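Quick one: the structure is below, and I'll ask about it shortly.
All protein chains but one are shown in place.
And then chain A:
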């Protein structure tokens, strides 16, 4: 587990000149809710940054992240 210490730091607002920067709407992403699935009652749970982790319906404390709806594509080898 110790090998997972997040050592990498990216420069923050001080370095706005990166070519790969996303548009302003995406920077605001943290305000948007992400939807998870409750581990007990299987309902959708919408969560924003900093919100308590529990199912709004049953109060369960383990939520699952949903499979990404982005295209997942690998090189066949």
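Just so we're on the same page, a residue touches a chain if its C-beta (ideal position, glycine included) is under 8 Å from a C-beta of that chain, and two chains touch if they have at least 3 such contacts; residues count from 1.
Here, contacts and distances are computed from a predicted model.
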Seminar exercise, completed: Among "Vacuolar fusion protein MON1 homolog", "Very-long-chain (3R)-3-hydroxyacyl-CoA dehydratase", "DNA-directed RNA polymerase subunit beta" or "Ras-related protein Rab-21", UniProt's protein name for the complex chain that is not shown is "DNA-directed RNA polymerase subunit beta"
Exercise. Going by the touch rule given at the top, which residues of chain A touch the chain that is not shown?
Worked result: 1, 3-16, 18, 20-22, 26-27, 29-32, 34, 36, 39-40, 47, 49-54, 58-68, 70, 72, 74
